[in-house]
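Would you mind keeping the following structure in view while I ask a few things?
Note that this complex is displayed minus one protein chain, with the remaining chains in position.
Let's look at chain A:
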Amino acid sequence: MDLIASQMTGFAYSLAQLIIDPITYLYLLPAVALGIIFGALPGLTATLAVTILTGFFGNKFPLEYSLIALIGAYVGAIYGGSYPSILVNIPGTAASAATAMDGYPLTKQGRGGEALGLTTTASFIGTLIGTFCLLVGVGLLLMISQSIASPEKALLALFGILVSGTLMSQDLVIKGWIAGLLGLGMAMVGLDPLLSEPRYTFGWAYLLSGFQVVPVLMGAFAIPQIISGLLEGTLISKVREIGPIIPNWRTIGQRMPTIARSGALGVGIGALPGVGEDVAGWVSYGIGKNLSKEKEKFGKGAIDGLLSSETANNAAIGGALIPLLVLGIPGSPPAAALLGALMINNVIPGPNIDPNLILHIVSILVMASAIMFLMGLFTARAFIHVLKIPQSIFLPVVLALTTIGSFSVGGGINDLFLMIVVGIISFALIEMKYPIAPLVIGVILGGLFDESFRRTLLISDGDLSGFFTRPAAAILLACNVLLILSQLPMVRRLFQRRTPVLEPDAGK
């Protein structure tokens, strides 16, 4: 209880400071608006919004202000994805794909405004649930994480890559793992972290410092979107009449159990390394459908379906920041971009992170969600016009943004070469159904895995027992092994034989 009370006091002080600082609004209002626009434009994502802003702010601005812009854009973009999902049946971001299932049928019934009002409120409440869990969860985890040493760090990094690879794969799980290994392999380039031994530099001085995070992020997330968007051709959305955008408080009050459950699910899934908002929306929708007494209404305009996915994807933001801040392991692709921003400002998240920075981030999340709520209710009609901009016009603008952003972060022209090569390879991988998030997580966590794995061996004179004699390490090792075993066809067949056959709808 003392922990919660002290966290709350610190948070209240930090929030008050943020509210009375006029500069906050200078960063937050445009950032949330930009985020909503990025989310609303199909093909642009929350990750891209955070990555592009990372390139713009670099390390030339005070981190506390840069974070306001980055987190504001993150919250805005996850919410903004619901606009095209509801109004034109095209998910603005993968996180809001499940929202389209019931959002668009509501628009067809002439209730688009009501749906937008509900999702705005659900997203606001979801972000607040995630923020509360972040505030409490980080405090608790920070106390536990003091006992985390090299073996646990190595196993956690590996777990992050494996979980991300397993859950993000659309085709074969092996493809997710391959993507993770490719990322890990990319992280091996440059001087090694312990002995400064050059690896895979091919005599090129630029590679001595390894692959920079921002160009890799830009290449992996922006370039494939630009290529696929241009290939799809011009997409001009015709928005139906939607009616007034007002939150129906009575409906919200009646659906509080659904909102609370979806919020908790969103936080839990967001906290899984590298998984994030996309999976949170779908899982929450699936569970909401299974638990609902009106299953048959799902997919035809069910309010519960709409609230399940929208609450969860916004709650996942707070969840995704928990492993990022405590362990340095991003919970979602946008959180990976946020980690890139922290790293270029020489802030290394982990057990030794400044507690005031965490309180500052929590306060920004609360402010950002409040601004998002107000913008969603009062300026939504302006954002709806964004849906009419064709892809072939805004994607070249994104190319200009990513080019200058990637160049400015540090490495100059070589970073652009890296960005374009990573981008074209990522596009090819996406076309062959390889998930890209594990690759990026691999690049980010590769250095941590390499350093902590070898440090463990160095301390124990090459004895591998350090990975299973320490209780926390043993648990993590078991998690890694179980995760791999659970995906082996032999084991899966065994489980299928032992598990009684469920009704066909249950697994969806």
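Basically, contacts are C-beta pairs under 8 Å (C-beta built on N, C-alpha and C of every residue); 3 or more make two chains touch, one makes a residue touch a chain; residues count from 1.
Please note the rule applied: contacts and distances are computed from a predicted model.
Name of the non-displayed chain as stated in its UniProt record, restricted to "TatD family hydrolase", "Tripartite tricarboxylate transporter TctB family protein", "Tryptophan synthase beta chain" or "Dipeptide transport system ATP-binding protein": "Tripartite tricarboxylate transporter TctB family protein". One of A:M419, A:I441 or A:L477 touches the chain omitted from the figure, and that residue is A:M419.
The chain not shown here is touched by just one of A:I4, A:I23, A:M143 or A:I174, and that residue is A:I174. Contact residues of chain A toward the unshown chain are 56-58, 60-61, 171-172, 174-175, 177-178, 181-182, 184-185, 188, 192, 194-195, 197, 199-200, 223, 226-227, 230-231, 233-234, 390, 392-393, 395-397, 399-401, 403-404, 407-408, 412-413, 416-417, 419-420, 423-424, 431-433, 449-450, 453-454, 457-458, 461-462.
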